[in-house]
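Notes follow once the structure below has been shown.
The complex appears here without one of its protein chains, the remainder shown in place.
As written, the chain order gives the labels A and B, with residue 1 at the start of each chain.
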Amino acid sequence: MAKGIRIRAKTKGGVTTVKALMSHPMHTGLRKNKKTGKKIPAHFIQEVNCEHNGNAVMTALWGPAVSKNPYLSFKFKGGAKGDSIKVSWVDNKGQSATQESKIR
Amino acid sequence: MQRRTFLKGGLATGAVAVAVGAGLLTPQTVLAAWPKAAFEAKGDAAMKALFGTTATTASGDIKIKAPDIAENGAVVPVSVTTSIGSIESISLFASSNPSPLAASFNLGATAEGFVSTRIKVRKTGKVNAIVKAGGKMYSASKDVKVTIGGCGG
Partner (left out) sequence: MMKKIIITMTALGLVAGANMAAQAGPKEDLKKFKSYWTKKLPEGKTLDDYADGIYIYNQDLYDSWQAIEEFPPYELDIEAGEKEYNKPFKNGKTYASCFKNGGIGIAQNYPYWNAKQKKVKTFEGELNECRKKNGEKPLKWKKGKLAQLSAYLKDTARGKAINVVVPNDAGALAAYEDGKQFYFARRGQLNFSCAHCHFDAAGKYIRANILSAGYGQATNFPVYRSKWGGLGTMHRRYGGCNKQVRAKPFKAQKSEYTNLEYFHTYMSNGLKLNAPSNRQ
């Protein structure tokens, strides 16, 4: 599947809640391919960076124990409708993805 | 007081994120921050590897929301909420996992004490949330039962 990131950012009462859903297999490296019997190599997001109007708000450091097609939510004080929220990730294979969305 | 834009092993600036997106930074450069030893540590060593210490204070101000019984250990929704001030990070450990450290969230100056995600829990055991705030560490835990799949599993 394509490296999609879906973002929902809403502000209410001075607090912005950001929710993100990312497309990623998050392989632990422990499971075997049923057909070949070989171990599926570890392939997982290691770092997720979240920015508000270009300023870093939160960094998530992940291991392979985060579920497939990972979900993330956090909150921060401030943020206004129309502000930019950017979510980027980098995985252990050096692949990356980024997505930008506006606060509603 | 200095703005906490750079935490140890912490936040990327806007420039870094742009550079990553443009492929200008290799994973090695950005992820010098990724705590490999902590994510690979087994059992009780995981906390020590991430924080350098295992000294925490149990806190009733850390609420862990997770199912009592996980319908599928591969996708367990977990939320942590806390109002402890000067919060720096929230980390999640699944004690029954081969490598307990599942995720660590480094929170910037404006971030609130709340994170939510979905993790893999190998079998019945404790999910521990460690909050680092004002240089100190606080903890809470929740038992999560993980059942074997039956006919539908």
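Here is the rule we use: a residue touches a chain if its C-beta (ideal position, glycine included) is under 8 Å from a C-beta of that chain, and two chains touch if they have at least 3 such contacts.
Just so it is clear, the structure is predicted and the values come from calculations on it, not from any experiment.
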Selected residue (touches chain absent from view) among A:N53, A:N69 or A:S101: A:N69
Touching residues (missing chain, whole complex) on chain B: 65-72, 74-77, 79, 118, 147-153
Residues in chain A touching the chain absent from view: 1-2, 4, 6, 8, 19, 21, 23, 68-69, 71, 73
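One rule holds for everything that comes next: only the chains that are shown with their structure count from here on.
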Centre-of-Cα separation between chain B and chain A, whole angstrom: 14
Residues of chain A defined as touching chain B within the complex: 15, 19, 28, 30, 46-47, 49, 51-52, 54-68, 70-78, 86, 88, 90-94, 96, 98
Chain A contact footprint on chain B (complex, rising order): 5, 7, 9-14, 16-17, 20-21, 23, 26-27, 30-31, 33-35, 39, 74-77, 79, 94, 97-99, 101-108, 110-112, 114-120
